[in-house]
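Chains shown are a subset, placed as in the full complex.
Letters are used for the chains, namely A and B, taken in the order the chains are written, and counting of residues starts over at 1 for each.
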Amino acid sequence: MDLLDQLWNGSGLAQMTFGQFAMILISLLLLYLAIAKKFEPLLLVTIGFGGLLSNIPGAEIATGNGLLHLIYEVGIETGAFPLIIFMGVGALTDFGPLLANPKTLLLGAAAQFGIFATLLGALGLSALGVMDFDLKQAAAIGIIGGADGPTAIFVAGKLAPELLGAIAIAAYSYMALVPIIQPPIMRALTTEKERGIVMVQLREVSTLEKIVFPLLLLLLVAFLLPSAAPLLGMFCFGNLMRECGVVERLAETTRTSLINVVTIFLGLGVGSKLGADSFLTAETLGILALGMVAFSIGTASGVLMAKLMNLFSANPINPLIGAAGVSAVPMAARVVNKVGLEANSQNFLLMHAMGPNVAGVIGSAVAAGLMIMITGG
Amino acid sequence: MGGLLESGFELMMIGMGTVFSFLALLVVVTQSMSWVVLKFGLASDPHVANLRLGAADKLPSTSKQSAQHVAAIAVALDTHLRTPPL
């Protein structure tokens, strides 16, 4: 019968490619890691499910007028969703620890070395003929080392949308793996005694300082590096709403309903880039490998910078907090706290690590702005 | 006219057949899944509870730290945990 034929031809069994089947397994793996292992669940549940939907043959959810493709066009291609998330993160971020000890900004700077080393690595692989990344693609891959999801997605959307799926997966996977990737590096580069350093308690920071800081940061961006203004502008806007005390209802919605809704759609939109055709390539393997390198170099750079600063600092700095400079907020700061407690069970580094942690967000946004300006995003 | 009715009838047959087959298969698949879960004790409450243990629960707990310290860290963590990962 005609209709039965049509039914069979329309079924997944008749249409599914091996690539789609593999991607369904990979998506299920992401969901497993997110749910059973708590790997960045807010993003990996949504991205993973988006990946599932995108690989259902014939459903056309991630192409044409399919919902996920529309979400991608509206929210990611325009850059709107990562920027709104950044606003929400701003409304969630407390700059207090950073303001109490501004020098930790330098740790956030050092950790960005992971970004540029990875960029160079990607170009090196291309020079060797192993991969074939151009400058824009290499820059987008490097930003994985920034350990900020929205920054990575924003940059990839501008510079290398064809790699967006792989870059997002790499970024969130390694952010989830921070508790596994970072500790060995941190231990290798420090002595037990250094890890046991107790830092002086942070001072109280006034409300006025917290209100002025996001404006100062934005003005500096405006005068020196305007290409970082979309990312850092929305971040500062969210933070100003949080701190200024007169728009609490807006700040509250920004850090709850709004960021939640956009996270759902961002995840689905990124998931729409997990189609077998574009994801199952050698480039993806290269990106995953390079991303791991980026995280490791960033961690090492942060720790080494802290040791360097310690040579000149009146108040001792525990070099572990340098590792938080990669960002991966708040996981990296928690890892610092944990490793610190191993060396000295009375040494709570969490608050001290929060400074470099948010500094890393600023640092990678600065690097992102620069990349976009120079490679012409 | 007759053609339209005929294709409607055909659609009804195929349609109800599909709906029934699909849901009947779902019955079987669901029952099998439940059987596996229950058979292998995957649903034991401790296990399920374990499954839900977040990173926060794995934080270090050393016997020497004072209650005060624990409270301080709890407050800091609580504030901090509100930040969803970037």
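Simple rule for what comes next: a residue touches a chain if its C-beta (ideal position, glycine included) is under 8 Å from a C-beta of that chain, and two chains touch if they have at least 3 such contacts.
Just so you know, these numbers come straight off a predicted model, no measurement behind them.
Novice: Copy numbers per chain label across the whole complex?
Specialist: Full-complex copy numbers, labelled as displayed: A x3, B x3.
Everything below uses one rule, namely that only the chains that are shown with their structure count from here on.
Novice: Name, in rising order, each residue of chain B that touches chain A in their complex.
Specialist: Checking each residue of chain B against chain A gives 10-11, 14, 18, 51, 53-55, 59-60, 62, 64-65, 69, 72-73, 76-77, 79-86.
Novice: What part of chain A is in contact with chain B in the complex they form?
Specialist: 1, 3-4, 7, 35-36, 38, 40, 42-43, 89, 92-94, 147-151, 175, 179, 259, 263, 327-331, 333-334, 337-338, 341-342, 345-346, 348, 350-351, 354, 361
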